[in-house]
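With one protein chain removed, the remaining protein chains of the complex are shown where they sit.
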Amino acid sequence: MTKLQRVREIITGIITVLIALLMLLEPSEGYTAVIGILSLVYTVRGISMIIYYFTMARFMVGGRTALYIGIIMFDFGILTGTLTDVPHFYVLLYLIVIHAFSGAIEMMRASESRRYGGAWRLKLGHSIIDIIMALLCIVFLSRLSVAVIIYAIGLMYSSVLRIIAACRRTKFVYIQ
Amino acid sequence: MQEDFHYYATYCAAYLAGYDHAECMDICYSAQFVDLCSATLLSKIKAPAAAATTQLQLEMMDTRTDVIGLQNITRIWSSFHFLPKDLKASHNRRPKVYMNKYRLICGPNGELVKRTAELAKGKSLQAAGIAMHVIADTWAHAYFAGTPSLVINNTTDDFYEIISGDEGETERKIHFRHSTSTPDDPGNSIYSNSLFQRNENTIMNLGHGRAGHLPDYSFIKYRYMPAWNDYRIIVKDNPSDYWNAFCQLIYAMKYLRYDIGEFSTGTYSYDIAAPYETRIKTILGKRQIKASDDWKAFGEELSGEKIEDFDINRYQDEYMSTSAENRHDTFLGKFTDAAIAHKSMVCHEIYSSGNKLTGFEKIVHSVNDNRNGLFKKKHG
Partner (left out) sequence: MNSNSEVKLRQFRDTLELAGKGYIFIGIWNVIKIFMTYTMQQSLMDELISDLKAQELSSKEINATLIFAFAFVSLFIIMIHFYIGLGAIKYAREKSVKKGYLVLSVISLVITAGLLPLYFLGADYGGNGVDDKDIASILVDLTMIFIFVDILYSTHMIKKHSATADDKEAIAG
């Protein structure tokens, strides 16, 4: 990783830890933060996609799809930001699904890494923990307070790992 | 291209250009080594990571595709496997961000091919091998770019193989599957390719992934529609292209041997290859995934010597057991020096054309450059 990438990873990790703490201490504020971030992310992604269409994709065969996706994403982002009373259930379910999905992806990457002879145990460990956390949250979904605690702990765990990975020494030696 | 062409066919071309068996072995080993010299291998033998000429699947999986990651990917792939054809290409009313990627589209007989040959002249056999790999790949990998880009490297799903028969040419639809573990099936036109990924900068959109290994099979002629060609179809005639590549390699190596004064693009040593044309075209046209055995047999007949199979470990002990100050004289030392010089040259040219996709070229190393001053400029 370069210095810039490390800094970005550390900052992202710290922000995520703060959000997790907020969810634990002030659940309603935490949910609002999540909705706000979701809205911002999708709005920005939608705008990026629209800009991408006008600068790049419109010259590509089949590029019009980028415009449609961008518009829908932007609309979704704005709409999410205006929702005033999203049941916490939906928010938590969304977060759990995202977490489980990223755990599954990490598991596939660990398997591929193993196939090519690379380090895979740590990746697999992370993915298993991600998925277990997501499953536990689903089990306790009816008891929202418990599910929130599990989710927040899981989020803090991933963030700390991210910060640790960013602080690791680089693998390769550059000789000049 | 694959080992069959980069190793064995390059050996044959080198022999026909006038090199002896030992020199041919050094050249063809270096040509093939370009496909294997990754940062992981260099780290293992404690060689400069800047000399990486390829990236392993594993390295690419963990590579971040932010600005810096993309620059690193583009530096390697554009320099060694997808040499840009025309860094000054123009297209009506397209923004710079698009044109930067468009101008990295690979193709034969571009200005950079000439620069590649000129850079290798008067240098080591390893430099010659690297140049031959790069020149050969401009034929196979034409119409794709060595940078992750959906808008350039994507294709539609409609690939058709053009098969010549007694009654002329017929077409057969190519079916793709996304399974790297299952071998391609040329008999039934079933091949693997990479999945469509909407992200512009994902690794899956690097190079010719969407066409699978079709560009690397010498026997196949096919048509398809790339994302960048304004709905025009491209016909890729590999047997013809590989024949031209072979003859151009002979021409390039005669230039490197000072048998030819000036290197001109679009020039081929058809006359030298002519006595073997039928044999070579038979090898190229045979429907097989790898033509190594046929090329090897041809090469051994040409030289009367045995061509050793490629062994990635052959020169590693020599490199690791030599002291740091003497490593430049080892086989891999000469290879890494030449690789760094070639990468510097290509990235410098890309940067000089106003394109920052390979970053700001900082000169790390220069090796006996016969174009004074080329590598002394610093850009930061």
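Note that the chains are named A and B in the order they appear, and that numbering of residues resets to 1 at the start of each chain.
Definition applied: contacts are C-beta pairs under 8 Å (C-beta built on N, C-alpha and C of every residue); 3 or more make two chains touch, one makes a residue touch a chain.
A quick note: this is a predicted structure, and the numbers were derived from the prediction, not measured.
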**Prompt:** Out of B:Lys114, B:Arg223 or B:Lys356, which touches the unshown chain?
**Reply:** B:Arg223
**Prompt:** What subunit B residues would touch the chain not displayed?
**Reply:** 223, 225, 230-233, 235
**Complete:** Missing-chain contacts on subunit A, rising order, are 61-62, 64-65, 67-68, 71-72, 74-79, 81-87, 90
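Here is the rule we go by: only the chains that are shown with their structure count from here on.
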**Prompt:** Roughly how far is subunit A from subunit B, going centre to centre by Cα mean, in whole Å?
**Reply:** 37
**Item:** Residues on subunit A engaged by subunit B in the complex (per definition of touch)
**Value:** 1-2, 4-5, 8, 52, 55-57, 59-63, 65-66, 69, 109, 112-113, 116-118, 171-176
**Prompt:** What residues of subunit B sit close enough to touch subunit A in their complex?
**Reply:** 39, 42-43, 46-50, 56-58, 61-62, 64, 66, 68-69, 94-95, 97-98, 101, 150-151, 154, 156, 198, 200, 225-231, 364
